[in-house]
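Only one protein chain is missing; all other protein chains are in place.
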Amino acid sequence: MSILIDEETRVVVQGITGRDGSFHTKSMKDYGTKVVAGVTPFKGGEYVFDIPIFNSVEEAVKSVQADTSIIFVPAKFAVDAMFEAINAGIKLVVTITEGVPVQDMIKVNEFANLKGTKIIGPNCPGIISVGKAKVGIMPHSIFKKGVVGVISRSGTLTYEIVKHISDSGLGVSTAVGIGGDPIIGMKFIDVLKGFEKDEETKAVVLVGEIGGSDEEDAADYIEKHFNKPVVSFIAGRASPPGKRMGHAGAIVQAGTRTADEKIAYLESKGIKVANIPNEIVKLLKDVM
Amino acid sequence: MSILIDEETRVVVQGITGRDGSFHTKSMKDYGTKVVAGVTPFKGGEYVFDIPIFNSVEEAVKSVQADTSIIFVPAKFAVDAMFEAINAGIKLVVTITEGVPVQDMIKVNEFANLKGTKIIGPNCPGIISVGKAKVGIMPHSIFKKGVVGVISRSGTLTYEIVKHISDSGLGVSTAVGIGGDPIIGMKFIDVLKGFEKDEETKAVVLVGEIGGSDEEDAADYIEKHFNKPVVSFIAGRASPPGKRMGHAGAIVQAGTRTADEKIAYLESKGIKVANIPNEIVKLLKDVM
Amino acid sequence: MNLQEYQSRELFKKFGIPVVDGSVASSVEEALKIAETLGYSVVVKAQVLTGGRGKSGGVKIANNEEELKEKVSKILSMEIKGLKVNKVLIAKAVQIKKEFYVGFTVDRSSKRNVLIVSSEGGVEIEEVAKNDPEKILKVSLDPLLGMFSYQAKNASMFLTPNKDVISKISTILEQLFRLYISIDANLVEINPLALLSDGSVVALDAKIVVDDNALFRHPEIETMRELTEEEKLEIEAKSKGFTYIKLNGSIGCLVNGAGLAMATMDLVKLLGGSPANFLDIGGSSNPEKVASAIEMILRDKNVKAILINIFGGITRCDDVANGLLEAIKKVKVEIPIVVRLTGTNEDIAKKILENTPLIYVDSMVDGVSKVVELVNRG
Partner (left out) sequence: MNLQEYQSRELFKKFGIPVVDGSVASSVEEALKIAETLGYSVVVKAQVLTGGRGKSGGVKIANNEEELKEKVSKILSMEIKGLKVNKVLIAKAVQIKKEFYVGFTVDRSSKRNVLIVSSEGGVEIEEVAKNDPEKILKVSLDPLLGMFSYQAKNASMFLTPNKDVISKISTILEQLFRLYISIDANLVEINPLALLSDGSVVALDAKIVVDDNALFRHPEIETMRELTEEEKLEIEAKSKGFTYIKLNGSIGCLVNGAGLAMATMDLVKLLGGSPANFLDIGGSSNPEKVASAIEMILRDKNVKAILINIFGGITRCDDVANGLLEAIKKVKVEIPIVVRLTGTNEDIAKKILENTPLIYVDSMVDGVSKVVELVNRG
C-alpha cells in the first residue's frame, strides 16, 4: 500500500514535449512509473520515449486509460490544462507549474472538488511513492524506501530533510510536495488522512513554512484525529513580515502567525519541531 | 404519500409582502399549507397573516425550519432569490416569477443540482398535493382529491384539464406545473420518477406544448421505465413556427418538432394524446 | 430578439471577430458611396430577418457601378418571405477557399450552452445534422465556468488540420463565446465562417438572437430593434400588459394563459375555423386591459367574430363579466363576441351577461363551436 500513487498508476504528462516535461518524463519512466501518455496539441500521433502523444487528455484517457496527470505547461495555460484533466475524468492532477493566478486556483479547486478530482500543487515537486512510482520532479536517488511519510510546502528543503531520513535508515514511504502557493489543492490535512490509513507509514514529517495557517489547522487535526507520531520543521524564522519569500504563499501577514508562533502552536499540540533540518531524524527516533 | 410536498412541508415565501406574494400566501395558508415564514428585506420582525417575516432565507431556515421556498419576487431579483434559497439549504424551490433570463437559469440549475436542491419553474403555477398542501398559485377549489397525477408546462390550460378530471370523479393526486420557459428546473421525467413511486397516483396526465423536446424525452422514458398509464395533451397545433407563443419556451424552431410531430412521436411510444382538453377523461378511463 | 446581419457584424467587430469590410445602405446613393471606398467587386445583401435570402434573390454580386445601381435598387424594392427590404449590406467580395459553420446556442435538453461546429459551412446546420451528422461536433459547455480554451482548440482541430487556421478559429470561438455570454444571447452563429485565399479567416454572415427576458440589462441592444408592422403590434400589446401575435384567420381570440390560448386556437382550427391571433391577456384582467385587447383584435379587418375564453381561477367571474361590459362600452364592437367564463361566481357572471350582446357559453368546446358556427354561417 501507499498513498495517492503506486505501481498501477497510469500517468499522462500534459506538456510532454516541453523542456521540463520531457526531461522529467524520462526520469519518471526510469523510476518505473507507468507513464502511458503525453498530451501536446498538434503532436497527437507522435511518440516520446515510446510514449504515445495525444492532442487532448480525453483521448489519452480513452485510448490508454490514463488516471493521473502531471502538468508542466506554462502558467498561462496551466489552468486550462487542469480543467481539461478534470473534465476528462482524471482522478489525480499534479501541477508542477509555478505562477498560477490565485483566483484561477480558487475556481479549479472548487471544480475539482465537485467532480471528485484530487489536485496536488501548483508550484510543487509532486509525489513519490518510494520504490513504486514518481509523479513529480524530485531527485529520486535520495529517497530510500522506509516508514516515514513526508508532506511539504517546498522542494529542495524537503530533499534536504529526506536525505537525512534516508541516511538514518528510517527511509521514506511516500513524500508529497503540496506546493508553495497560497491556494493549493490537497493540504496537509488531506494528505494526513491518507497516511493515517497507509500501513507502510509509521510516522509523518510535516515540512511547513510561514504564510497562512495550514500547519496550525494540521496540528488541530493531528491532536484530535491522527494516531501516528508527527514531527515538523517550519521555515521562515528569519524572514521579515510583509515580504513574500520566494513562494507566493510564504509571507507573514497581519493576522497570521510568524514562524516562531507557528512553532509554538505546533508544540502546544504535542508536535515536536526541529530547529535544524537534520534534527528531524532525532525527533523521529524519539517519537517512534 | 404524495410527491414533492405534503402536510409536513414548511414553506417560506420569498417576496411575501408583494401584491402577488401576499395574496397567494393567504390562499396557500387557507388551503392548509404550513407557511412558516416570509422573507422581505428590511421587514424582518414584522408579521403577515401571523406569519413571521425575516430579512433572509437563512434566518427563516434557522428560526422556523423552512424547507421549501416559493418565490414571487420580480424577474430582476428572482435569480438572486433562488441562489439565496439554495445556499440556505432549502430543498425545494418553486419559482412563480416570469421573465427570468435563460443564461441565469442555466447557472441556477447547475448550482441547485450540485447542492441537492430541486427547482420547479420559473414561470410556473407551482405544485398542489391535493388535500395536503399547495405551494403555488392555482385555484385550489377545482382540484378534487383523486388518483391522477398531472405534470404541465402551462397554467390555465392545466386548470381546464384538471376541472374535467375533477368533475369526472377521477380526481387529482398531485399536480405539478413545471413552467413554460426554455430552461426550467425539474422536467417531465424528473416528476415522473416521483409519480412512479407515489402510491396515490394511478395514472398521469402530461400537458405539453410546442418547443424543445421534453415531451419526447418523457415519452422515451415512459416507454422504458414508467409503469403507470400516461395520457397527454399537446398545445400549439395551430401555432406558426418561429413565433414564441406567450411562453418563452413555446416556439417551433428549426430542428425541433411541431405539435403534430410531437403528438405522432408520443403516440408511437404508446401514449394516447387528446385532441380536445376534455377528451383527457375518456383517454384516462380507457387506459386505467 | 433577432438582430439584423449588419447589427450583428458591429457586435462581432467590437469583440474582435474579423468580418469583411462593408457597411449598410438604405438607398442606391449610399450604396455607391460605400462601394467607392471598398472598391469593386462588392456583395449586396438584403437585411431582413429570415433565412434563405440567397435563394430568394436577396444576395447579389456587383462588379461595377452600373451593376451596383441595378442590383441595389432591385433588392431594395423586394419583399422576402413577406418582409420588406429596407436596408442592404454592401460588403467587399472575397475569394473563399473553405467554409465552416460555428455557433453557440442553448441546449434545452442538457440545460447547457453548446458550441456547434461543422466543416460543412454555408448551408443550414439542420440540413447537415440530417444528412452528414459526422460533419458536426457538438461540445457541451460547463454551466458555471463556460467554455474552456481547450474546448475551443479541440473544436477547431475537428474542422481542419491546418495549425494556423486552427489557431485563428480557436481565437474566434473564444471571442464569439464572450460575445454570446455578454449580451445574454440564445444563439450566435457564423455561417459561413470562411477561410479566404489570403489565409485569413472571416465571418461572412452573422446571426444573433438575444434573450428577450434579459434585455433589461442590455439597453444598448434594445435600441437596435427594427420592428416590422406585426412586431409593432406585439410591442404595443406588451406595453399594455398582454401578449398578442397576429395570424391570418377570422376568429379573434382573447384567452388568459399562453397554454390555454394555444389550445383554444388549436380547437378553433380543429372545429373548422381559423384563429386571427394569439392573445394571452395574462393574470389580472381589468376592464381597461380587456378593452385594449378587444380594440387590438378589431384592428384586424379579417376578424369576423371574437371568442373570449377565460379560466378565471381565483379571479371572480362576476368581476370579469362587469369588466367585459365596461370594455365593450369603450370599444364599439359590431361583430359577435362569444364568452366563456369559468371560476368563482360563474352563475352571477352568466346573469350579468344575459341581456347584453355578448353570447355566454358554459365551456371551452361550446364557445369554440359557437364562434366557428357564427363565422362559417357568415
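Brief remarks follow.
As written, the chain order gives the labels A, B and C, with residue 1 at the start of each chain.
Just so we're on the same page, a contact is a pair of C-beta atoms (placed from the backbone, for glycine too) under 8 Å apart; a residue touches a chain by one contact, two chains touch by 3 or more.
Just so we're clear, the structure is a prediction, and the values are computed from it rather than from any experiment.
Just so you know, the chain we are not showing touches A, B, C across the whole complex.
Note on the undisplayed chain: of the listed residues A:G21, A:P41, A:G146 or A:P277, the one touching it is A:P277. Screening A:I128, A:L170, A:I183 or A:V204 against the full complex identifies A:I183 as the residue touching the chain left out. Residue-wise, the contact with the chain that is not shown comes from A:V207, picked out of A:V207, A:L266 or A:L284. Checked against the hidden chain, the listed residues C:L145, C:I181, C:L271 or C:L298 yield one contact partner: C:L145.
Looking at A:F54, A:F195 or A:F233, the residue that reaches the missing chain in the full complex is A:F233.
Take chain B: the residues that touch the chain left off the picture are 41-42, 55-56, 58, 77, 80-81, 83-84, 87, 107, 111. Residues of chain A that touch the chain left out of view are 27, 75-76, 99-107, 109-111, 137-139, 141-142, 152-160, 163, 180, 182-183, 207, 209-214, 217, 233, 235-240, 243-250, 254-255, 259, 275-278.
What chain C contributes to its contact with the hidden chain is residues 144-145.
One rule holds in what follows: only the chains that are shown with their structure count from here on.
Counting steps between touching chains, the shortest path from chain A to chain B takes 2. For this pair, chain A with chain B, the centres built from the Cα atoms lie 49 Å apart. Between chain A and chain C the centroid-to-centroid distance comes to 55 Å (mean Cα coordinates, whole Å). Chain contacts: chain A has no residue touching two or more partner chains. Contacts with at least two other chains are made by residues 142 of chain C.
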